[in-house]
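The complex appears here without one of its protein chains, the remainder shown in place.
So, chain A:
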């Protein structure tokens, strides 16, 4: 292999990583469809897409946080809070139009993210600790507010519920929302100074400070983005299910982190893409629905997800080690 070729390949490493997930996804779908043709029926594809949508949206937000060498464990609770708020507003007599309610849901999430980001940036407490705390706090607020109530589909405007099930050419509208968000986030991260600075912060926080990057501000913004996306996910959640209680999104945060890691986002920050994370979310969701179809015992499903996470992290480590060896040894002169 010539130097130039190796160079090109090395720089495409990230893309390879995403292609790898895509390949795994295709194989999994093909195998499952071969054993049960109904797996590819319109309804089941739609369910799969809808199921992936919320997780993928959360994974996009989580990626934005993780590339700055932080983590947001409160997203499940934020989703719950936003979902319950949306459902409450729509089921009452407020008569607020759906778009306004959706914006309120997003704003609730953004405020939660602002709380996280401010505590982390200003008080300099590690994100793991802060968001573990706010995960319980936000959920607690949700419980207190809901006081055991459940809001049913019957109480919600039909327009909103239709949105949850509507499809265009077989693709759910909610999924399209998520795809638009995904593309915008990816473009921002790749092509705006603010986006690149998030990578810089995660890659080497001290160096980021020395180069004059407003680290605290950027990290706070990342948490606001993650919160807002969790808020949006809450809105989509209530549109999809119609029925919302205070347990919406319970335990979802670990699935989100798993999706991000499987999607090739470095857990110590600095690299990874939202596309990879979204693919990771789709892969995890597909595993969740394919393994039962294949008749695999639920215990093994969880073990499979666990093995996938460990494999993904080991693979990424191995790639980084190989890459740095190759790069160090390469003189790349001339």
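By definition in this document, a residue touches a chain if its C-beta (ideal position, glycine included) is under 8 Å from a C-beta of that chain, and two chains touch if they have at least 3 such contacts; residues count from 1.
Simple rule for what comes next: contacts and distances are computed from a predicted model.
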Protein name (UniProt record) of the chain left out of view, among "Cysteine desulfuration protein SufE", "Ribose import ATP-binding protein RbsA", "Succinate dehydrogenase/fumarate reductase iron-sulfur subunit" or "Electron transfer flavoprotein subunit beta": "Ribose import ATP-binding protein RbsA"
Identified contact with the non-displayed chain, of A:16, A:145 or A:192: A:192
Touch with the omitted chain, as defined above, among A:121, A:200 or A:221: A:200
Sites on chain A contacted by the missing partner chain, in the whole complex: 3, 7, 10-11, 191-193, 196-197, 199-200, 202-204, 206-214, 266, 270-271, 320, 323-334
